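Pasting a structure here, questions to come.
All protein chains but one are shown in place.
We just call them A, B and C in the order they show up, numbering each chain from 1.
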């Protein structure tokens, strides 16, 4: 019997945490370093959210994947070691959390490699990557191929793993989606604008549970993205606990680290192969 | 007994899908062609959403109408043939998904006719039209009349079909409304701004069911607009299934293709006739 | 026993409808006159919404007050006569629906008096006024006093009627509030920006019912503002029906026209008297 990426389960769940800390705000302007409330709001992520999340994952015995900007790992030298020590995967999330689409090729390469170097120095093996803001650009995948990464988790072309042909390399895509991200549900700051409506954890649980049920129906990858500075809050943690307990109670959902799903997808002959999105838009029809 | 557009049912339901794919984003700037995540997010519509939607419609045996920009049909030559092969109607949705109100008369004509030519070349008969962004302009209806289209579905002057006098022609209007559109409920991108709140499918089902019940009370046209890149997601598909099953269970809702409703409305002497909106605004009161 | 504005009921409900039609959009730019969808969306108000609302009010036998911009009444000469024929009150809502705070004193006077002249010509007696966008300005109340109006309904300084001292005149204020307005719940247009989230009628019913219950607790004026182009939609009409039926079932809510409440408040010695808001802000602390 052939290998399959889902191994017979109705849906595979990858719990992922983007440990962004201060980076998404600093990327909007260095001046925010002097906005102490905002900095403390972001610092809450690694400081309070991560330990609380590690505790919950331990308690429920489910594995997860933590995407960490190199800048964050560098500034808190014990952070990724602690996470890895709990058995979770660490993955690359740029160095500075600036969107690849906002950088020129040299800047993107510098940022990408600077991030990799941090993890190498800390003795952490990296298999996967997620673009900051999920804004992968034209040059991103060449970097992944060049550095031999197994998978990316930034695109939205499907809701099951698929294989990207990048030159002569193959990179597994573990697709994300805006509806499976806590940012759109919870993020609020007076400045810079990161969102304006703070939803109730009850609504978020309802949304994610509906998506999980849909994904069990269609046999998909439930690739959930959370941020410790958002989901680490007490009421939201209880909702996450309820979601995981629901998924466990279904009996047909398998929890896995991204790296394991990617490896299984690569070995599964039925997984769809796809080129990177190539859109040739006529400037006469679509001006810049 | 005279012909009536509703044929005795309490409400008529036209399920419509605007297969926009990349076009609404490219219309905001060709540069987005290099935002790979965004392009993959849009490509999910025809790639994953459409097959899933066709499967659901087959299973529940309800017909639908797909509004397709010519650019999308041209780029994926098998797309509209596949949809039509399932028994659904294909209708015209501009060539490039640029809003008619943003084009001069020559540009709008060029775009309109370029779209028609794509469908003609693919052997698809077109009876109806929907403006991009539902932004019909002063010149739009002359084009529809000149090309002999039966109906339009872009205006909001009523919630039952009505007849537009355009010169010596009559065009059936099958009105839409922002509250019966999945875009306002589900669309989110970091850039360009297409919406900022992602609602739960439960809320959307509640909203649409309330409108369907209201329309059954007032005998209206439940003209629902969805986008495969939005509604094609797993959890939202389950909600759509639940909505259709609810409508079927009512026993007084008839599902139809737009073309059939338009033909019936044209033959119904009780259907209201209306001029195009003519608003003569005094520049001294209302400056540009 | 002395007259009281509430006449012993726990709350008084004034259902008010702002029949704005095209005016709020034209006030954002005359160019929108060529956006046919938007114009049809606004024209739905007097065309479809008003008859439907009149039918519901007849059926439930509750009175209401319709605030109409003079421009709208002028353009549809039979509109206010029809509404008044159903026993409802007509009130002044500026001529053009431009915010008084955006006009200089001469422009505001011209607009105000032009609106009054329309109603005089149509033989409609006017007792009250509501500023466009509820943006009353420094010169608004002098105009009301000069023209002998009984009441205003644009301020938010209380949730019970109160009396404004304007020179030697007294004007009754029937306060409004953003939470008792359908605009913030339902309004959406791609352009101009009038709101971005379309709520479910179920949520709106929940919000308004909670406020009605609170107002019954604190003995307030439930001064609800709706727009026929918004609330006139089928599903929202069912929710409005449910709200009115709930209020009627309470047994302690009295429905009245604004004019009646204002007259009762003027005769009630216990009603609070208040000056217009005078805020003397130091330019050194608060620059323009």
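Convention: contacts are C-beta pairs under 8 Å (C-beta built on N, C-alpha and C of every residue); 3 or more make two chains touch, one makes a residue touch a chain.
Keep in mind it's a predicted model, so treat the numbers as computed, not measured.
Q: Among the chains you can see, which ones touch the chain that has been omitted?
A: A, C
Q: Just name the one of A:16, A:65 or A:96 that touches the chain not displayed here.
A: For the chain that is not drawn, the touching residue is A:96.
Q: Tell me which residue among C:73, C:90 or C:136 touches the hidden chain in the full complex.
A: Considering the complete complex, C:136 is the one touching the chain left out.
Q: Looking at C:81, C:207, C:248 or C:266, which residue reaches the missing chain?
A: C:207
Q: So that we can see where the missing chain sits, which residues of chain A does it touch?
A: 22, 26-27, 29-31, 33-41, 43-44, 47-48, 52, 71, 95-96, 98, 111, 186, 188-191, 196-203, 233-239
Q: Using the document's contact rule, name the residues of chain C that touch the chain not shown here.
A: 101, 131, 133-138, 140-141, 154-159, 175, 177-179, 184-185, 195-197, 203, 206-207, 210-215, 217-218, 220, 276-277, 279-281, 283, 285-288
In this text, only the chains that are shown with their structure count from here on.
Q: Please decide if copies chain A and chain B contact each other with the same set of residue positions, more than half shared, or with different positions, and reply same or different.
A: different
Q: With chain centres defined as C-alpha means, what is the inter-centre distance between chain A and chain C in Å?
A: 48
Q: Distance from the CA centroid of chain A to that of chain B, rounded to the nearest Å?
A: That pair's centroid distance is 34 Å.
Q: Check each residue of chain C and list the ones that touch at least two other chains.
A: In chain C, the residues touching two or more other chains are 197.
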